[in-house]
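In what follows, a structure is listed as structure tokens, so that the remarks can point back to it.
Yeah, one chain of the complex is gone here, protein chain that is, but the others are all in their spots.
On to subunit A.
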Amino acid sequence: MMSHENHGDEDASGYADLRESRDEMESLALDDSSNGPASSSSLTDRQSRRTAFNSILEPPSYAEAIFTSFDSSSSNGFHRNQNLPPRPDPFSHSDFLRIWVSDPRKEQELAANSLVPGGTTYYTYLITTRTNLPEYGGPGSEFSVRRRFKDVVTLSDRLSESYRGFFVPIRPDKSLVDSQVMQMGQFVEQRRSALEKYLNRLASHPAVQKSEELRVFLVVKGKLPLAKSIDVASRMLDGAVRLPKQLLGDAAAAAAATVEASQATQPARGGRDLLRMLRELKQSVANDWGRVKPLVVEEDKEFLERKEWLVEFEHHLSNISKEAETLVKAQQDTGETMGELGLAFVKLTNFETEEAILDSQRVRATDMKNLATAAVKASRLYRELNAQTVKHLDKLHEYLGVMLAANGAFSDRSSALLTVQTLSSDLVSLQSRIEKLEAASSKIFGGDRSRMRKIEDLKETARVTEDAKSCAVREYERIKDNNRDELERFDKERHIDFMDMLKGFVLNQVTPRRWQMRGRISQRKLSDMLEMAAENFGFELLFS
């Protein structure tokens, strides 16, 4: 997403030829000499097919090596060696903040209130942070805490409250998408990976990075000391103490409930602050259907245009992301079939050589073997190509997540606007009621005591509402500013990210990074090999 270049390996700028690899994983032991034939046992299932590859051409570690990603942004290596600290990163940016999620553990929830003894189980994850940020203790700081997914939800909710108007990254889903079916182990791994990505996105957001909520989440051991929400109404329901002013005031006045000023800075929580929700709902209906335009409207034309553009952008982005997925799959399939074909060649060659009854059959044996080797190598080229392609095109998918965050930011804006509009209408109706009462009471000499009191109450309410409205307006303006800043940031970072992605993708197609770095086979080398194989076959044709 909008990340800084924390991980230096993802450098796609320039097509510098061979860079020293910071890669400490085992490299592919690509043996260029043709080895002995594979034992032609039944090779029907995928696993044994891969083993067959191995026995022909590779040492056993190959299969593992090619399927783990290789740069430092990968978590797999760390995941396996949980006792080792993450590799020291030579970069010491002052805003470096990097997070790893590992070691999922099953734990029991002691459900004291539950009727069923024993309670439910849940998983916790080890969250390890390394950072240079001064807020966290300066360069070389490292922390480890254990958290469960519920904690992540809390963190996410709190950030949404505190960072209205920002493109706050969206947290992973609570449950599986309908179409997915998987084992628990697979699910836990998927969640672990998603959490890691999410936390690092939070860490790369310039504003969220500095947040107290995040710091607490990452640093404080034991139970997460974050309340689920600072919303007053929900706190009431959770047993918090403070009662809103409305309950202390006049019962009648409570019916035309005021909004405490601080509450004006929060959106009406779903279902909790019913009265306020109802009023804002009424307001939004009036906005849409009423004959009178609301007093405050979204005037920022530039914003509206931008928003429209974003809708179109999201549509195209979603489209290309889908096609990218198909492309990756097609590349994968091609590589696989190439490998199977190569294997079939090997079997055919071996058969012809061993079972040959005439010399003519043996003539081509070496050439065939070479071709078979070339085919198998081509297959591996495709696979490597693909592993990298996936990583590059994944950026597209990431930005779909950014679009979701953007939508969140825009709905913060519209709900803040709605609050302002509601309060404005309230104010207007209060004013008119006051006027009416004043007009009526001025007709009676000396005034009507109860009416006077009522006028005073209403004027008090109006003052409070005025305050609340000011707060709401300030909040709305703040959110608008956040929106604008975030949109600028989005534009800038999107340009950089997408350009990098395109260059990386194209560069990779020319020569897969891994192979480029190791000076091993490239598309160019592969084609040379194939051409040579072609010539070998053609050689005899000239002399036939």
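In this text, a contact is a pair of C-beta atoms (placed from the backbone, for glycine too) under 8 Å apart; a residue touches a chain by one contact, two chains touch by 3 or more; residues count from 1.
We take it that contacts and distances are computed from a predicted model.
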Undepicted complex member, UniProt protein name, chosen from "Sorting nexin 1 isoform X3", "WRP73 protein", "Delta(3)-Delta(2)-enoyl-CoA isomerase" or "Trafficking protein particle complex subunit 2-like protein" = "Sorting nexin 1 isoform X3"
Could you tell me which of A:368, A:387, A:430 or A:472 touches the chain that is not displayed?
-> A:368
Which is it among A:320, A:400 or A:440 that touches the chain not included here?
-> A:320
Could you tell me which of A:341, A:390 or A:427 touches the chain that is not displayed?
-> A:341
At which residues does subunit A meet the chain that is not included here?
-> 15, 309, 312-313, 316-317, 319-320, 322-324, 326-327, 329-331, 333-334, 337-338, 340-341, 344-345, 347-348, 351-352, 355, 357-358, 360-361, 363-364, 367-368, 371, 374-375, 378, 494-495, 498-499, 502-503, 505-507, 509-511, 522-524, 526-528, 530-531, 533-534, 537-538, 540-541, 544
